[in-house]
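What follows is a single structure, and I will ask about it in a moment.
The complex appears here without one of its protein chains, the remainder shown in place.
Labels A, B and C are assigned to the chains in the order they are written; within every chain, residues are numbered from 1.
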Amino acid sequence: MKWLEKLQTIDRRIIYLLLALSIILPLLFPIGLPLEISKNTQAVYEQIDKLPPGSVVLVSYDWDAASAPELLPQAEAITKHILEKKLKLVAVALWNQGATFADRVHNSVAPEVGAEYGKDYVNLGYRPGQAVVLNSLARDIHATFPEDVTRTRTASIPMMQDIKTIEDIDLIVCLSAGDPGLRTYIEQIGAQYPVTITGGVTAVSVPGMLPYLQSGDLVGLLGGMSGAAQYEMLVDRPGLGMGGMDAQSIAHLLIIAFIFIGNIAYVAVGRKKK
Amino acid sequence: MLEEIFVVNRLVLFVLTILVAVVLLVTIRQAKKGKKFFIRRIAGLEAIDEAVGRATEMGRPVHFSPGIAALSEETAAQTLAGLAVLGYVARLTARYDTDLIVTNRMPEVLPITEEVVRQSYLAEGKPESYNPDNILFLSDEQFAYAAGCMGIMAREKVAANIMMGAFWAESLIFAEGGFIAGSIQVAGTANTHQLPFFIAACDYCLIGEELFAAGAYLSQEPMQVAGIKVQDWGKLVAAVLILIGTITTTCKWPVIIDFFSRYAS
Amino acid sequence: METLGIWIGALCTLAIFSYLLRENPFFRTAEHLFIGMAAGIGIFYGYQSIVTNAWNPLFNPGDEPRQWFMIVPLVLGVLLYTRFLKKGKWISRIPLGFMVGVGSALAIRGVIGASFMNQITATMSLPLWGVMSKFGIDSLLFILGVLGTLIYFYFSREQKGPLKVGASIGKWVMMIAFGASFGNTVMARMSLLVGRIYYLLGEWLAIL
Partner (left out) sequence: MRRELPIAITFVSGILFLLDYFVKIPYLSEYVVGHFLDWAIVVAAFALLLGAANLLRIHVQRIVKGKKEWWNSLILLVAMFVMAIVPIIWTQQNAVYEYLFKHFFEHLNGTMFSLLAFYIASAAYRAFRIRTKEATVLLIAAVVVMLGATPIGAAIWKGFPQYSDWLQTVFTTAGMRGIMIGASLGAMVTALRIIFGIDRSYFGGQ
């Protein structure tokens, strides 16, 4: 059993190297594993798909650069869907970096579908205050966001003429990496107003959102990079989500293998010592 | 009439909020007057006894971390509960003459941990055994602190590693360090996203509210004890409602569910 | 310019990855750069919010009515900074008290509906027998799971008899829940790494 003991003392740098390889190799040589659409992803898609043209969707950017690999592809796919369906998109942010990511997403998606700033979509930017911001915007969007990110008066933006309170919003899509985020929307807006809330979160946050899904406070949910990949497939816009799925798969296998190997050695060597 | 004054669909919630507030205020007052409320001993405390006992047998030190949160944030409650547990651990190590190493990440928490440990040694009648050099401030940088702890665990061959408080991503590094040093590990945190890692790498883990209950049990502080009691009553109400609800739903008798969907949604 | 940017990005990435080998000066510099930039972004948005939400409505209303009341938050905001004074420290508690009062009330409002009552009523309206995902027993397992978890965190009685059974059901259900969290967390962290490596290989080395 000497080799088992040795197996337990492998240098950590070798473990790091193996992990890096498990991601690099599938990126270089894609396997093309088939994707299945989960029911929660499908539910998000249907919420947006069933809205008649001209409906207003509020998209909230509640994440930072650290979660971009999961939420940026989600945001791009969803934005494409919204603008393609000729819905009006209002972007806001509860995390300050979100406002910049909203610009980024709009710049990459809007030209593809021929959408126009101020007419089809607008970026109102970030305001601090978390729950306060949501309660405030529900009463009066123009008072919460007097100017958009270009410093144009919100009241003078064409599409914002008829969008003044939460009553004028038909669907909320919150993309969130923690608090404040989707939970804040469910608690502060969902519990007070009849508007439907859907969204996407980082994989870490998925378990915490499941009770809201079951209770109907939340309708549909994209979970992490795999949720993004599924949505990219639904709207036919391959991006980082789909590109990263093979690597993600192999990395998972590697972690599982690590847990197995570690435990085999543990059971064989460790238990005997006790 | 009702509609003109109240938001009708939140009527039950309104009554509930008032009830919780009143019960809380009364309970705190009673607790302050010296009324004892029963809180059961958390099983995790036995695990701590065991860990300290083993360290004593082996003649190796115990390491304690109160988490990495400051005292001015939401997570301060976890740090305070962790410090109550520290008092308990310090009494045990004083009683058994075992070395206790406490590491800190927040400068503002350091004097409090010193005081807690000193008081415990005093209470056990062994003020001379209290060694201030074993209460360490490592670094206020999250990962530098974690790396420092890992070094101490390996160098001092820590036999018991006790971590109680608010932890974030560094929990992984801690748990791994303790495991490699071969320590018994007992952890506790209310940061649910870190719990899985603690459970997978430790011998015993206080889950979420258990940490607060352990803190209240040990400190007997009126405000904490009253808080735990009120929450317990709330849970009781929730459980009873769920029982009644599911049974009536199964019997297809919708009166109760209808009541709640009208006055509590 | 764009090529230079990609090289900068790659260097930043590698400087931080170098921490995996050992703590080093490059990492520390990158870390300080990160903290500084993050704080700078915070300053910008703080300033911007003050100007758009209070200063302009008060001093540059344009063709909209001037909002005199906006003087109040401007004063309150400035008072926050008395915490840096030796004597007037307590004054900063006035704006703090306002924020904490509003924040606490909003916390109760949020929690009591969606996270407390709705969760209870959603469980109440489940029958004791029914399919939720796969089997007919799902619904019963679910209800027992919720009750068991509540019992596990009930501290007013010793865990004996039925309470012990309930708490133990709760514990195992939570272990599965935490297992799912574990899996999801691994997934999230791997995604971040995939994102980083995708950048290094795709944008920087351009071999994807």
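Operating definition for what follows: a residue touches a chain if its C-beta (ideal position, glycine included) is under 8 Å from a C-beta of that chain, and two chains touch if they have at least 3 such contacts.
Since we're looking at a predicted model, the values are computed, not measured.
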Full-assembly contacts of the left-out chain, visible side only, are chains A, B, C
In the whole complex, of A:L4, A:A143 or A:M159, the residue touching the missing chain would be A:A143
Listed in rising order, the chain A residues that touch the chain left out are 8, 10, 12, 15-16, 18-19, 33-36, 38-39, 64-69, 97, 99-100, 103-104, 125, 127-130, 132-133, 135-136, 139-140, 143-144, 149-151, 192, 203, 206-208, 210-211, 213-214, 223-224, 226, 245-246, 248-256, 258-259, 261-263, 266-267, 270
Residues on chain C facing the left-out chain by the touch rule are 1, 5-6, 8-10, 12-13, 16-17, 19-20, 25, 28-50, 53-54, 69-70, 72-74, 76-78, 80-81, 84, 90, 93-102, 104-109, 111-112, 115-116, 119-120, 123, 132-135, 138, 141-150, 152-153, 170-187, 189-190, 192-193, 195-196, 199
Even though one chain is not shown, chain B touches it at residues 4-7, 10-11, 13-14, 17, 20-21, 24-25, 28, 71-72, 76-77, 169, 172-173, 175-176, 179-180, 192, 196-197, 199-201, 203-205, 208-209, 212, 223, 227, 230-231, 234-235, 238
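One rule holds in what follows: only the chains that are shown with their structure count from here on.
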Chain centres computed over CA atoms; the one at greatest distance from chain C is chain B
Per-chain C-alpha mean nearest global C-alpha mean belongs to chain C
When centres are defined as mean Cα positions, the distance from chain A to chain C in whole Å is 14
Taking each chain's centre as the mean of its CA atoms, chain A sits from chain B at a distance in Å of 32
So, in whole Å, the Cα centroid of chain B is separated from that of chain C by 20
Multi-partner residues in chain A (2 or more other chains touched) are 204
Chain C touches at least 2 other chains through residues 113, 118, 121, 181, 185
As the complex stands, chain A meets chain C at residues 13, 16, 19-20, 23-24, 27-28, 66-70, 96-97, 99, 125-128, 131-132, 135, 144-147, 151, 153, 155, 183-184, 186-188, 190-192, 202-204, 206-207, 211-212, 214-217, 223-226, 240, 243-244, 247-248, 251-252, 255
In their shared complex, chain C is touched by residues of chain B numbered 10, 12-13, 16-17, 37-40, 42, 143-144, 147, 192-193, 195-197, 199-200, 207-210, 213, 217, 228-229, 232, 235-236, 238-239, 241-250, 256-257, 260-261, 264-265
In the complex, the residues of chain C that touch chain B are 19, 23, 108, 112-113, 116-118, 120-121, 123-129, 143, 146-147, 150-159, 174-175, 178-179, 181-182, 185
